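Every protein chain except one is present and positioned as in the full complex.
Going by the order they are written in, the chains are A, B and C; count residues from 1 in each one.
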Amino acid sequence: MERPFAITLDVGTSRANHTGSWRVERPVYVDRLPPCNNACPAGENIQGWLYEAESGGYEAAWRKLVENNPLPAIMGRVCFHPCESACNRAEVDEAVGINAVERFLGDTAIEHGWSFPEPGADTGKRILVVGAGPAGLSATYHLRLMGHQVRLVDASAKLGGMLRYGIPAYRLPRAILDAEIARIIDMGVEVVLNHTVHDIDVERREGEFDAVFLAVGAQLGKRVNIPAGDSSKVIDAVSFLHQVADEDPPMLGRRVVVYGGGDTALDAARTARRLGATDAVIVYRRNRDKMPAHAEEVEQALGEGVTVRWLSTVDRFESERLVLEKMRLNADGFPEATGEYEELDADSLVLALGQDTDLSLLEGNANVEVNDGVVQVTPTMMTNEGGVFAGGDAAPSDRTATVAVGHGKRAARGIDAYVRGEEFASGDRHELATADRLNTWYYADAPRTERPELERIRRQTNFEEVIGGLTEENALFEARRCLSCGNCFECDNCFGVCPDNAVVKLGAGHRYEFNYDFCKGCGICVRECPCGAIEMVPERI
Amino acid sequence: MSEQRVHFYQVGSFAVGNRLLSADDRTVQSSPHRTNSIDSGHRACQGCGEALGARYALDAAMRATNGQLLAVNATGCLEVFSTPYPETSWRIPWLHSLFGNAPAVATGVAAAMRVKGRSDVRVVGQAGDGGTVDIGFGTLSGMFERNDDVLFICYDNEGYMNTGVQRSAATPPAARTATTDVVGAEPGNVFGQGKDLPRIAMAHDIPYVATATVADLHDLEQKVERAMSFRGARYLHVFVPCPLGWGSASNETIHLARLAKETGLFPVFEAEYGVVTNVSPIRRPAPVEEYLKLQRRYAHLFGPKGRPDIVARLQGIADANIARYGLLPERDELDSREDD
Amino acid sequence: MFQVRIHGRGGQGVVTAAELLSVAAFNEGRHAQAFPSFGSERTGAPVVSYCRLDDREIRTREPVMAPDAVIVQDVTLIHQVDLFGGLVEGGYVLINTSRTFEELGLDDLGDRFQSERLMTCPATELAIEHVGRALPNAALLGAFAALTRQVPLDAIGVAIRDRFHGAVGERNFAAATAAFDHVTREMEAATRASTT
Partner (left out) sequence: MLRQLEGSKAIAETVALCRPEVVCAYPISPQTHIIEAIGVKVKEGSLAPCEYINVESEFAAMSVSIGASAAGARAYTATASQGLLFMIEAVYNAAGLGLPIVMTLANRAIGAPINIWNDHSDAMAVRDSGWIQLFAETNQEAADLHVQAFRLAEELSVPVMVCMDGFILTHAVEGVDLMDQATVDRFLPTYEPRQVLDPDDPVSIGAMVGPEAFEEVRYLAHLRQLDALDYIPVIAEEFAALTGRASGGLIHPYRTEDADTVVVALGSVLGTIKDAVDRLRDGGQRVGVLGIASFRPFPIAAVRDALARAHRVIVVEKAFSLGMGGVLATDVSMATLGSSAVLNTVVAGLGGRPIAQHSIETMIEQAIRGELADLTFLDLDEGVIARERARMARTRRSGPFAENVLRDISQTREDRS
């Protein structure tokens, strides 16, 4: 058809007009570090595995999870989830229940018998891991993946360290613990139990180990000098819980007082209740706000009938009578003695005042530096002695299982680099995906799904697990509450909101790219990206 | 509000796409196969809301009509930036005649289709607010009154932007334009004037009238789809912020549209045969200041010499809209809606 | 060429009368041109229409300024409008009335025109009698045919029946025929009077 000149035009011809030349800033896709990932002591790619879980790809999610942490079913129970404290979703409604999804994935993996990837090709390097707690297990796992041979030694009769001997079964069922440990051991690990290492240098030399990882934990309960009558039953919490774990619980009587304000104190008190104590009283020198134990643990303990004497110290323990001194907080929030006393009937006193590490195995080595009872290490967890690494409660840090898992991973990387004669170089950390980077409008309103709790009456009488798991439906829901902070989740917003059709959609899983021929640099894509995965950068003019 | 049911997923139906939805439930704009009715290379300003609104609406109409669509365009920004010789941005059959006659031209096109028995080919007329509420009002009212089979879409950016930001009957009170400057006792556009075209359209008892913004794509597309399910005259009034005319950052276009709705200044609703059938409730209520402060056209209302009295009057307008359309339903009602 | 000017009031069928007359002539194989005085007059206002009859093509578009015949449908116009302006010497006058020229105060017309071409006809009465409505135009056309012999009554009948179908047409033609007869009788009487 002959068309009139100029007034009638063939469609789409404007693509010859490259409006990209108008631009003074250009949008660029970025990956930012989600705050959950940033906060995870184990370095989990939480956003990454939630992304997989969102679409019901639980195995893929689990596999992404265990790239960093081989103990998801355990951590899904015992981790105090700093990730959730950091979660940006809290600014929308409530933090994502990351921990619950992690447990769901861990439990699902056990249920389906998913196993870890085959260990890497044998490097011929031999590594000694001392201590089979979370740090040691984590290091063992990562080292095996890297293809190193591992001997895992532990002084106890069973693997697990404080996971087994410090955490009561109502928080961590033994079947779960055993299953996840077994999966690691199944990677081909030489296990030596009931073996106490007395001299690390000797052990290393005799075993011809290329490197050693010390993960001996903090197994010694701190004692303070409390005047007590001979008949008065006093025990430290670590020993108490260890004995319970060995199914050889000590006789503490009906009235048990626990002294201390940490999670161990709560574990001890709650365990005492389950063992038949009618009164389980925690004595703590400061108030509830200052209590180091995690709030949800406190809440659960109170729910189980544990009581607390705030602002009190134990002065002396005289035959079934505990004398407490009242305290008050000074202007700086520190407790001060008041000189006022009161009495409390008690059959036994459990001291939960912290733990120390037994580092006698290092006494023969002058190079390894020990300060404040813990081993000083580099960022890759190496001590001053070449090839000797340390982590977990034995190294300076918060003493949590998750931190220990993270130490294990870092140590494994450090060891791997060491035995290869290389420097470990960690990748550049992405800029943090802070809440102000997000456009939270786009996220659907969805309050978090709470995990079911065991009925209170049953919690006082047995060691059944208190916190239930999520159903699949709930786990999916919870995973989908993830904002995917800083990481594109292919919501098509940039593709849709570009007034210049300058975003190219690359297909599922491949995200997008900008067509800078047409992008005018308006920045709407950046403003409307829900998760903050685009930034504007100035054009070079 | 979209009637589309979205199984809960991160962004629900607020974002353009949703990788877990079935293709049928996704927005047209999420598809790499969308028409791109108005294509790259157009000469709209950076962050142009009208370019966006036109693509949204027409691509949706293209899907709704299975590609059997003819568009008629009034003079204005959309026309000028899309078809300067020798290049056109349109990928659909498109006709521009004059500023004030797009509705009538669309009537003619629809008549031609009817006489040729092409009931499958549908007609869209489109104009800015000037071409709709002012100079095109007569022909639009005629098109409505005759119930001609045309979907007329107004891209409302509240002024004559093509000619340099002058006042139209859609310019809101207090807003600065080149013909309502911020001088004198009542700076900016005067209160008590202006034309509420969606309500006027409803008064014609036409089958379908709806408002929408470029901030809620699912809603907009669903309305286009709904509009195309009717025969006869239909009217869609799309709120499209204008960075140039409003003095807003080019990246704030969608955000402003969202705020206009969330403040209640721009009520989003649907009406059939003259009766309101659906309103989009406010999801995150916001005071008008939040919206106004992002725009230089309202800058005279703020700062040391600000006019809180005028801001209060604008809030009054928003509140009146909220009351008139019931934009703030009881919270539990809103929740049950979300649960769908 | 024979030119007719018809005076009446809006609503009385003045324009239709001119048209019917033209159709009647057309049906006789003649050329005819009918047109109204173009205006925005409303019902009741004085109106004028014209008709030209000729045996050859009519090209002129000027208003009829020197009519060969004037038909007055409404005598109330007599003192309002210059009814007979331009009427040619030897022109015809046909007035719808049951009164005489003298009674109408038009005695002087006889001085200016040939008295045998001045005719009255009670067309309205005939219309009421035959049609049932006070629309005198059809009757006046019959009277005109009798008076001027420009068109035969039959041709008027064809035009009327073409315009008004069925009984309405027949009744109008009956009125026209009655008027034709009335005028014919009047003319015969006048002839007899003048010859005696």
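By our rule, contacts are C-beta pairs under 8 Å (C-beta built on N, C-alpha and C of every residue); 3 or more make two chains touch, one makes a residue touch a chain.
Since the structure is predicted, the reported quantities are computational estimates derived from the model, not experimental observations.
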Chain not shown, its touching partners among those shown: A, B, C
Which of B:A15, B:C45, B:A60 or B:V105 contacts the chain that the document leaves out: B:V105
Absent chain, residues of subunit B that touch it: 67-70, 72-73, 79-80, 82-86, 88, 90-98, 100-101, 103-117, 121, 138-139, 141-142, 145-146, 148
Contact footprint on subunit A, counting only the chain that is left out: 1-11
For subunit C, residues in touch with the removed chain: 18-19, 22-23, 26-27, 31-36, 38-40, 58-63, 65
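Just so we're on the same page, only the chains that are shown with their structure count from here on.
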Chain contact topology (line, ring, star, complete or other): other
Subunit B and subunit C: spacing of chain centres that average the CA atoms, whole Å: 66
Where subunit A and subunit C are represented by their mean Cα positions, the distance between them in whole Å: 114
Where subunit B touches two or more other chains at once, by residue number: none
Touching residues (chain side subunit B, partner subunit A) in the complex: 6, 8-20, 26-27, 29-30, 32, 36, 39-44, 46-49, 51-52, 55, 82-83, 85-92, 217, 243, 249-255, 258, 283-284, 338
Touching residues (chain side subunit A, partner subunit B) in the complex: 6-7, 9-19, 22, 54-55, 441-446, 477, 480-484, 489-493, 495-497, 499-502, 505, 507-508, 515, 517-518, 520-524, 526-528, 530
